[in-house]
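Here the complex is missing one protein chain, while the rest keep their positions.
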Amino acid sequence: MKAGIIVFPGTNCDIDTEKACKYFGWETEFIWHDDTELNKYDIIFLPGGFSYGDYIRAGRLAKFSPAVMSLKDYVKTKRGFLVGICNGFQILCETKLLPGILSTNTNTKFICEEVELEVNHDGFPKSVKFAIAHGEGRYIADEQTLQGIQAKNMIFLRYKNNPNGSVLDIAGLYDKENRIIGMMPHPERGVFSETGNIDGKYFFEMLNKALTKETVAAT
Amino acid sequence: MKKYKADIIVTLKKGVRDPQGAAVDTVLKRTGIQEIAQVQTGKFFTLDVTGSDETNAKAKLDTICREVLSNPVLESYKVERFVEL
Amino acid sequence: MKKYKADIIVTLKKGVRDPQGAAVDTVLKRTGIQEIAQVQTGKFFTLDVTGSDETNAKAKLDTICREVLSNPVLESYKVERFVEL
Partner (left out) sequence: MKTMQLYKALGLTDSEYVEILKRLGREPNELETYLFSAMWSEHCGYKHSRKYLSIFPSGGAVSHGENAGGVQIGEHVIVFKVESHNHPSAVEPFQGAATGIGGIVRDILAIGARPIALLDSLKFGKITNNFSKHIFDGVVHGISHYGNCIGVPTVGGEVAFDEAYTDSPLVNVMCVGIVRKDKIRSAAAEAGNVVIAVGSHTGRDGIHGASFASKELNEKSKEDRPSVQIGDPFTKKVLIEATLEILELQEVQSCQDFGAAGLLSSSSEMAFKGECGIDLHLDKVHLREEGMQPWEIMLSESQERMLFVVKQNGVDKVLKIAEKYDIPASIIGETTTHGRYRLFWHGKNVADLPPESLAEGPKYAINEQEPIYIKQYAESKLTKTTPIKNAVEKIVSDPNFASKKWVYRQYDHTVGTRTAIKPGDAGAAGIWIHEEGGVVGITIDSNPRQVFLNPYEGGRYSIWEACRNLISGGFEPLGMTNCLNYGNPEKDEVAYQFVKSVEGLAQGCKEAGIPVASGNVSFYNESPERRVYPTPSIGIVGYVDSPKKMVKSSFNAGETLILIGKDIEETSNVGGSLYQRAFYDFVGGKIDVVDAKLELQLKKILFSLRDSGFISGCVDVSEGGLFGAVFEGVKKANTGFIGNLISINDHEKALFGEITGRYVISTGNSLIVEEFLKLNGVSYRKLGKCEDKKFEFDGYSFDLAKLYDLYDNSIDLEMNE
């Protein structure tokens, strides 16, 4: 299994994501944001951080990177998994690969803490604790978009004690049709027991299972 | 090629919550300068844009505003000034 | 008491580096949209201010701009609009 992690100037969770991927034994490579060859990866991560300093809006400037512009094709032709975490989720929304948008937290402050989340996915515990760390994590979408999200059962993670004012307590979306996952919480920060929390493993195990099945089927 | 200077103001669309404005309101209240000021915040940009003529440059400016400086889901923009250099 | 609505633009003083503007510049150049755009960014505010008369309200607005909306150490401000409500 091969994972690619797109690195922008300003990305800061690239190494953390790599550490987590390697923990699960995946072959892992960094993809510099100028690269466009994405189809060799079974899974692509848009990791957390501040791409282009998050200037103007979080994720706004990154959408012009060649790598990001090639993602649409990756989703259509390769049909690998595309996972955006934190800044990655913001980029996915800014590029319209996922619906809606992430805006400034209602308290206007950056929030870093462990939050309890309600999970809507088979084979995952109903509730997990992940770290969040963001200033622009308030999920917003118009009524129509929200109806679409619910109709397609896309809400993957919900905050139990909504910290940032997200509509419908949305913390993460999963577009199963296109295999795109976007989430504000950081599962990659919950892999090593030395750092206290290991709930993030569930997320990587979920991807591992889905992808291993396919790799086996393909060979 | 002609060159123009433009001022742009980006504001939140009506109905979109503006936490930053609310925060300024709190500070104004705290300092006792003004009880309720109904502050709304936005962004301001000045930039140069080139084009074969005014229409062409304006079209380019529009793209920059829509694709870079604002996000139409949330924000609207207004070209406040547009002058040839 | 009279009530006024004001628009204010806060920009960085000359010579102060504008990292946000520089980042937008880089991106515009990378994408080929615009070679040198010299983007400068600022903040925009709309707010209500009350006062016994226009002079009084304007003085108050000045204080708000200087003490809360901008920091004279780095920024300057401009009242773009001031109308009675």
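Read from first to last, the chains carry the letters A, B and C; within each, the first residue is number 1.
Just so we're on the same page, a contact is a pair of C-beta atoms (placed from the backbone, for glycine too) under 8 Å apart; a residue touches a chain by one contact, two chains touch by 3 or more.
As the structure is a computational prediction, the values presented were derived from the model and not from experiment.
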Check the whole complex and report which displayed chains the hidden chain contacts.
A, B, C
Of A:L46, A:I101 or A:A131, the residue in touch with the unshown chain:
A:A131
Only one of C:T26, C:T50 or C:T63 touches the unshown chain, namely C:T26
For review purposes, identify every residue of chain C that touches the missing chain, sorted by number.
12-13, 15-19, 22-23, 26, 71-74
Could I get the residues of chain A that touch the absent chain, sorted low to high?
9-10, 12-13, 15-16, 19-20, 48-50, 52-55, 109-113, 131, 133, 135, 186, 188-189, 191-192, 194-196
Give me the chain B residues in contact with the hidden chain, please.
26-27, 30-31
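By definition in this document, only the chains that are shown with their structure count from here on.
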CA centroids of chain B and chain C: separation to the nearest Å works out as 10
Need the CA-centroid distance for the pair chain A / chain C, whole Å please.
35
Mean-CA-position distance for chain B and chain A (Å):
30
Note the residues in chain C that touch 2 or more other chains, in rising order.
24, 27
Of all the residues in chain A, which ones touch at least 2 other chains?
56, 61, 64
Flag every residue of chain C that touches chain A in the complex, lowest number first.
19-20, 23-24, 26-27, 30-31
Chain A to chain C touching residues, read off their complex
52-53, 55-56, 61, 64
Can you list the chain C residues touching chain B in their complex?
9-11, 21, 24, 27-28, 33-50, 60, 63-64, 67-69
